[in-house]
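With one protein chain removed, the remaining protein chains of the complex are shown where they sit.
Here is subunit A:
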Amino acid sequence: MSILINRNTRVVVQGITGREGQFHTQQMLEYGTQVVAGVTPGKGGQWVLGVPVFDTVQEAVEATGANCSVIFVPARFAPDAILEAADAGIPLIVCITEGIPVQDMIRVRAYLERKGVRLIGPNGPGLITPGESKVGIIPGHITRPGPVGIVSRSGTLTYEVIAALSQRGIGQSTCVGIGGDPIPGTNFVEVLAMFEEDPQTEHVVLIGEIGGTEEERAADFIATRMSKPVTAFIAGRTAPPGKRMGHAGAIIEGGTGSAAEKIAKLESVGIPVARHPEEIAEIVAARLGVQA
């Protein structure tokens, strides 16, 4: 078992003919993901890496039965790409694109909610169920199947943690990058709820960072609704207030969003918070009873 994706997931790549789209389609294919279609408006009929390209997501779905979309199109076209996938009946959309205007995301997110469509991202690395399927850009070779579910707002920091866990022989059920934007399609609490229900997942690692109050809400959820143990990490202990740390979500503003507040909240409900990424693996190993 796993959450969200498995070996039966049939993926359509929106933006498959672009540089990043093509590179990561190849990576996904090599990993064993069932990439069944690509979409680039105006390039229907072509083939990329043995994958048929369609002009619209609707055509791709009808021809191939795709049930998951991954989006690699530039920011100004990405809201449209998400809506197109939703209208074509895709139930799970993964958006890698960074830099979508926040008001666009509010509108898109509200529409998806009405349609009952799940969006992972934008501005994230996507997700991977080790040994089965990866949808997005998480390097497959650092993962291995196992009992730990990972949910993260970050990209490369997530890889760091995955690699540290794998090195200790601790595998992952599914790793989900929810993305670093202020309005993510799916939040921590929603992914935590899925891990709680997933029989394979025994332990969850939550990787947060400064900005917003999602980690605090996650802490409340873990304290009241979860039976599985959670280990956390929060990036940005040294970040000064009022300065954006790279992407739209990571800013301490309005007196909230600091790492100190998040760590205090998590620790107050008994969730251990690691001081650096490699320490996460040490804590998880100890809590799972794995020998170093």
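Just so it is clear, a contact is a pair of C-beta atoms (placed from the backbone, for glycine too) under 8 Å apart; a residue touches a chain by one contact, two chains touch by 3 or more; residues count from 1.
The working rule: contacts and distances are computed from a predicted model.
Considering the UniProt annotation of the chain absent from this complex, which name among "Succinate--CoA ligase [ADP-forming] subunit beta", "Aspartyl/glutamyl-tRNA(Asn/Gln) amidotransferase subunit B", "ABC transporter permease" or "YeeE/YedE family protein" applies?
"Succinate--CoA ligase [ADP-forming] subunit beta"
Given that one chain is not shown, which residue among A:Met1, A:Ala63 or A:Ile106 touches it?
Per the contact definition at the top, the residue touching the missing chain is A:Ile106.
Looking beyond the chains shown, say which of A:Gly32, A:Pro91, A:Gly169 or A:Gly246 touches the absent one.
Residue touching the absent chain, from the options given: A:Gly246.
Need a quick check: the contact residues on subunit A for the chain that isn't drawn.
Missing-chain contacts on subunit A: residues 19-20, 24, 75-76, 98-104, 106-107, 109-110, 125, 137-139, 142, 152-160, 163, 180, 182-183, 207, 209-210, 212-214, 217, 233, 235-240, 243-248, 250, 254-255, 259, 275-278.
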